[in-house]
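One protein chain is absent from this view; the other protein chains keep their places.
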Amino acid sequence: MGVMKVVSVLVFLFLCVTGCTSAAPGRRMRGRQPCKQLVLYFHDIIYNGKNAKNATSAIVGAPAWGNKTILAGQNHFGDLVIFDDPITLDNNLHSQPVGRAQGFYLYDKKEIFTAWLAFSFVLNTTDYKGTLNFAGADPLMNKTRDISVIGGTGDFFMARGIATVMTDAFEGEVYFRLRVDVKLYECW
Amino acid sequence: MGVMKVVSVLVFLFLCVTGCTSAAPGRRMRGRQPCKQLVLYFHDIIYNGKNAKNATSAIVGAPAWGNKTILAGQNHFGDLVIFDDPITLDNNLHSQPVGRAQGFYLYDKKEIFTAWLAFSFVLNTTDYKGTLNFAGADPLMNKTRDISVIGGTGDFFMARGIATVMTDAFEGEVYFRLRVDVKLYECW
Partner (left out) sequence: MGVMKVVSVLVFLFLCVTGCTSAAPGRRMRGRQPCKQLVLYFHDIIYNGKNAKNATSAIVGAPAWGNKTILAGQNHFGDLVIFDDPITLDNNLHSQPVGRAQGFYLYDKKEIFTAWLAFSFVLNTTDYKGTLNFAGADPLMNKTRDISVIGGTGDFFMARGIATVMTDAFEGEVYFRLRVDVKLYECW
């Protein structure tokens, strides 16, 4: 191999380093291992006209056939609920909260239970200070559902990822608990 | 240093250049060609008090001057609509659905028709299983409008992109059809 050949390979390589690479993002498979992962629970107690003190959420939008203290017929289609729910590290409602889940969910299908969620985790623990923002469809009849982590702030600066949501408990139409397995694939 | 050693370093470098790097996210212009593109239609039939059977959406929030069965005056300003709309591959409402568009839209301007959207495509076809999540302003008087693809799951794992939305049909105040040209620029 002559020196000229080495040089020409070098030139090609150099051009490639400055020119071809990275055009790449949006084009290539990246690692599918999370760069950060955390499992949290949040607890929702919906206002039903009698539990003002304990309620953490309230119906604020309802369809023509609904009202604000009872989830509507037809699988709650058209109900919009605002919440400020405690987040805990385990599945116990009475554990010390590590933050609040704040935002809304809505029921969006007549035939079966299906919801759509947009909310934030506002965390303030020794481990994490910051917020994670979520959005996505929540087909409640599936054991697990994936929604998007669309951004983050503070310790979660610019984060993106997937949250796998699971209904961990469901008691009548007043209380439910979601287990959220947050997997971040973009960490800054 | 022998030529073979130079060559082996070169080989390593070359592998790394084409395999490991991906320069400067957040800093440089990346390719503006979509890594994935799909065109879909969705169909919205709003509840008007008489079409309970066919309706796929319902007004659930309205301003002081509005109600839940007629879109409000002033260009529907203040109406909030939850939907579960069939998605089709062509512009025919009666084609076999390939998924559901689920979420909400709201009308947000008094002077002209303008909306804001946040929803998911929940797809379950032979080609695609997964969800795409969208959010953005929808100035309806423009022929085409661009909204953001803010995330995805399943076959659309971690996707980001732009969706160009076009009103493909509009019949009275009960039915409309949107053509959505989804262009993903981040594919994982």
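Here are some notes:
Every chain is named by a letter (A and B) in the order it is written, and numbering of its residues begins at 1.
Basically, a contact is a pair of C-beta atoms (placed from the backbone, for glycine too) under 8 Å apart; a residue touches a chain by one contact, two chains touch by 3 or more.
Here the structure is a predicted model, which means the values were calculated and not measured.
For the chain missing from the display, the contacting residue among B:N48, B:T88 or B:T114 is B:T114, taking the whole complex into account. Interface note for the absent chain: among B:L40, B:L80, B:V122 or B:V180, the touching residue is B:L80. Contact with the omitted chain, checked across A:L71, A:V98 or A:V122, is made by A:V122. Where subunit A meets the chain that is not shown, the touching residues are 3, 6-7, 10, 13-14, 17, 21-22, 25, 30-31, 35, 47, 49, 58-61, 67-69, 80, 82-84, 100, 102-104, 118-120, 122, 131, 133, 135, 150-154, 157-158, 184-188.
Touching the omitted chain from subunit B are residues 1, 6, 9-10, 13, 16-17, 20-27, 29-30, 32, 60-64, 66, 77-80, 106-110, 114, 116, 118, 135-137, 139, 146-150, 160-162, 185-186.
What we mean here is this: only the chains that are shown with their structure count from here on.
Distance between subunit A and subunit B, defined via averaged C-alpha coordinates, is recorded as 18 Å.
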